[in-house]
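One structure coming up, written as structure tokens, with questions to follow.
All protein chains but one are shown in place.
After this line comes subunit A, so read on.
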Amino acid sequence: MTPMQKLLQLPVNAVNIVKTVQAQAQEEARSPVLTPDSIQQNWYSAVQPEELRNLKVAGTGGGDSEERAPLEEGVTSAQTQPLRHDDLKEMLDSNKDSLKLEAMKRIVAMIARGKNASDLFPAVVKNVACKNIEVKKLVYVYLVRYAEEQQDLALLSISTFQRGLKDPNQLIRASALRVLSSIRVTIIVPIMMLAIKEAASDMSPYVRKTAAHAIPKLYSLDPEQKDQLIEVIEKLLADKTTLVAGSVVMAFEEVCPERIDLIHKNYRKLCNLLIDVEEWGQVVIINMLTRYARTQFLNPNVNESLLEESGEKAFYGSDDEEGKEEKAEAAALAKRKPYVMDPDHRLLLRNTKPLLQSRNAAVVMAVAQLYFHLAPKAEVGVIAKALVRLMRSHSEVQYVVLQNVATMTIKRRGMFEPYLKSFYIRSTDPTQIKILKLEVLTNLANETNISTILREFQTYIKSMDKDFVAATIQAIGRCATNIGEVRDTCLNGLVQLLSNRDELVVAESVVVIKKLLQMQPEQHSDIIKHMAKLTDNIQVPMARASILWLIGEYCEHVPKIAPDVLRKMAKTFTNEEDIVKLQIINLAAKLYLTNSKQTKLLTQYVLNLAKYDQNYDIRDRARFIRQLIVPTDKSGALSKYAKKLFLALKPAPVLESPFKDRDHFQLGSLSHLLNAKAGGYQELPDWPETAPDPSVRNVEVPEWTKCSSREKRKEKKVEKPFYSDSEEESGPTESADSESDSASGSGSGSESEESGSGSESEESREESESEQEDKEDEEDKRKKKKKTDRGKVKAPAVESPESEESSGAEEKNRAQKVKGRRSGSESESEEEEESESESSRSESESESESESDTDAKKKKKAPVTKPPPKQAKKESKKEKKEMSLLDLDDFEPTPSPQVTPVNNFLSSSLVTDLEGLSLTDTVMAPTTIAPSGSVKTYELLHRITGEGLGVEYCFSRQPFSPDAHMVAVQIMFTNNTNAETKNLHVEDPKLQSGMRIKEFPEIELLPPGEMVTVVMGIDFCDSTQAANFQLCTHIRKFFVSIQPPVGELMMPVFMTENEFKKEQGQLMGMNEISEKLTLGEKCQNEHGIVQRVTSAANVSRVPCGSDKECRFAGKTVSSGILVLVTVATKEERAAQLTVNCEKMVIGTMLVKDILQALTQ
């Protein structure tokens, strides 16, 4: 380390020597200026600091030091005392770390206080390679703060970071990238770009996370880099670790939020990772996914919202009768096409729900808004409780939550009704919280709870907080307008308030009463009279104005009082506020029109006063009204309508919540809170009319899980018919289902959706095992039940992988057909991928098959009810024969019921369940689901030596149920002759002592071209000795032998990290075999290692806290001896393999095998 450091420091020092002369002079000149509390201040009064700096900057540009010399001299000579920062510089230059540290601390303290320390830049920057970590960190702080101002000097530090980027320690790499990307100097943009790109493919997820953080930094520095950065984002989005997920989505949101297409392939992964992402990342991801879902799925409330529009009553009444035809039509349309939720939509809702329990309010809020914007109406309710919980948090949190609750209560009042009391106001609440709670209470008020709410309001009116009281009065007013039943009660209550001693209360009441009276004035002339009396006392202008307006408006209800009020007002006119004056004019005008006899003179008097008022509004109004109401020669035309103009029936004001319609902003956002679009806000899109192709989210099976998960899937599907009640769904059943649906004449939209759902449920199963354990939501259940029911009926038909294949292909074809234009290429590529990956199937086969299917489908677009699935199945049955003829050499895992004991399935699914329960996080879940690993087949009998009978075997890695100490060996017989082979059985086994064999039941008949699979059990006694036996047909005997690789002699054991460590601790010394190795090309990452190891040995992954180590555990099948495998990765491709096992022979052989697997 140290020599390297010296190397690095050399150039810095060299430059420093050059720079010191200039820099020092510069600093000397500047520092007193920039530190106002310096004692030395008198000298610079002549030269303004700005000018001085300009001079300096101009000077540093060229090599004209001579030119600057006089000035420098001038400055230095003026400087008699040492400068303040000199001591700091001295300390920084010293050799002692403690001095440097002290200096840096003082400098950082200056920065923290907002003092300028930029003149120390050269002195600080040369410590960038200091070996004291704290000094280094503080230098970074300084550098990031001032690099922008001192770009040239900042460049000197770059090489340190570039070197750091190559450090073997991931944390150093990450920190170098972090600081490098924080230096806002445009010149280094290419360097940053390169560093980010490199870090994005770093082995360490932490470095990749840092790369994600660096992306927005570079983007803000140079937006030109956008395209390149998007590439990096795309790459990082595909990352499978929780560490990266949050950061990269944040980068996505800042750089290219519009590129929603980048999310498709990662959507399911993000949903599944979500729960393990750190809190802050969760917020960002959830918000982004909300937006995503709005573009990709259908409105789950589409039917409800149609009804909603035509009013609440329509909810119960039939919508055909009332409402416009359009609506009815639309509703009918919606009915015809029942809404089915996209499984991906469901996935999102299901995976976010547990996060409502988060301790972080921001996460809870993010989930709440997601549910509010995306969930079916019936399910939104779950968020209420969580939001109410947030109300017990800090008042700032309360404030934000209440704002959002207020918006929600307008749309979905019922949701919060059970929590009404949680919104009761406490005397200790800050006013702003009180007012928001009041808002919520008002929104929640309905016929049933209004009495409770009003009772609560009464106590509020007595509060000492006047703003709050005013708000309460307004709230009462709103309740009164919204709920007719209590209008009179409220009005009476408010009138009582008019005698309140507090003027503010009275004034507010008057304003509210005015609004209420407007609704039904004729019944309340006594209230108007009462209010007229108040004009003598109330001084609040708004209240006075309101009373005057009321009297004017309803002067016919109070014919005697009105002129008197005008008389009084005329008297005080000149002293009134403008707003009152305007109302006096209005009152006068109205009285003049209705009762000109009594008020003519008064009106003229008022108008005259107004004519000379200081306020031009009032003068204008007076002039206008005079022309209008006083009949003259000129104004004949208009004055006819004066009455109509003034005494028209005015619509009652609607007292609306200020939170109405705020939900067009994404809830929880800054824009929503401010009710104005904030910079960078992404609009929440409207639901699409028809759902975009869901197949875009299909992901090809990643390389490392491909084989294993494929195995699994097959098994499951075959399983299906027997356990159709189980939670899992098989792809084929479902797609057959969807087929019948579509055939029965539904639109193309639902068809595509259904077809998507089939393949999707498979995908998501692969993505995360744990998710399956989740309880299905009701809707799903219902759907499932339906499907499984049908599945039962069809069960016998769906038994071979071929049929599944065909329907699978069909599915894709359909998807292609429906959304051919867009998804075509993608799904095609996927198909290709799959067929490539499946060594078992010949490509041409599946293709020709799918083609034929497509043809068949094209023909029967017409409403055919049932035939399509049947037809398909028949076809596939036929094809089964042909296929096996073609697929001579392929492994066909068809554990047909008669061969593989039922228990096997049970136990295997149990294993899967156990895995789900094991405490792994989702990152490693996919790896642990692969206990079987990739299955390798061995030849037992070549078809030539076997005279047409080809026999292969493989280790299925399933527990052998008849005897737990035996290894299950799956044997595949293929009859390549034209004649039948009869009576296939085992004879005369020649075994080592202790070894046992459980023969498979005799196969009575193997027709030509057919193949059959059986399972036999062999107890190898934990040795790799071969089991020899004879394979007999009705005519011949063949000597064969099965020799197991050591890795197949074991079975997986599930244990926790701690158990593992404990066990490992007991297997030290002779029982531990270690080997160093260099990892092969393809297994440098964790996934590669896991895949290689699990395919070499039947062990399972043990969850592990460190990503540098992969641990596996298993036990031998025969004697149950533990086998522990540890692969510790080191720098570069070096790694260490450790196997702990009591049986050294097994240990040694296993090391050899795994070593080979890993180094290849």
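Here are some notes:
We adopt the following convention: a contact is a pair of C-beta atoms (placed from the backbone, for glycine too) under 8 Å apart; a residue touches a chain by one contact, two chains touch by 3 or more; residues count from 1.
Just so it is clear, contacts and distances are computed from a predicted model.
Protein name for the hidden chain, per its UniProt entry and selected from "AP-3 complex subunit mu-1", "Transport inhibitor response 1-like protein", "Zinc finger protein 207" or "5-taurinomethyluridine-[tRNA] synthase subunit MTO1, mitochondrial": "AP-3 complex subunit mu-1". Annotation: of A:Ser525, A:Gln604, A:Thr977 or A:Thr1056, A:Thr1056 touches the absent chain (contact as defined above). One of A:Thr407, A:Thr599, A:Ser669 or A:Asn975 touches the chain omitted from the figure, and that residue is A:Ser669. When you scan A:Lys235, A:Lys265 or A:Lys385 for touch with the missing chain, the hit is A:Lys385. Summary of contacts with the chain left out: across A:Ser220, A:Thr572, A:Asn615 or A:Gln1160, the touching residue is A:Ser220.
Of the options A:Ile233, A:Met250, A:Met531 or A:Val696, the residue whose C-beta touches the omitted chain is A:Met250. Although one chain is not displayed, subunit A still touches it through residues 96-99, 101, 105, 108-109, 111-114, 132-135, 137-138, 140-141, 145, 148, 169-172, 178, 181-182, 184, 204-206, 210, 213-214, 216-217, 220, 242-243, 247, 250, 275-276, 278-280, 283, 287, 354, 357-362, 364-366, 385-386, 388-389, 392-397, 399-401, 421-422, 424, 426-428, 430-432, 451, 454-455, 457-459, 461-464, 476, 489-490, 492-497, 499-501, 668-671, 673-674, 676, 678-682, 770, 773, 919, 921, 923, 1056-1059, 1062, 1103, 1105-1107.
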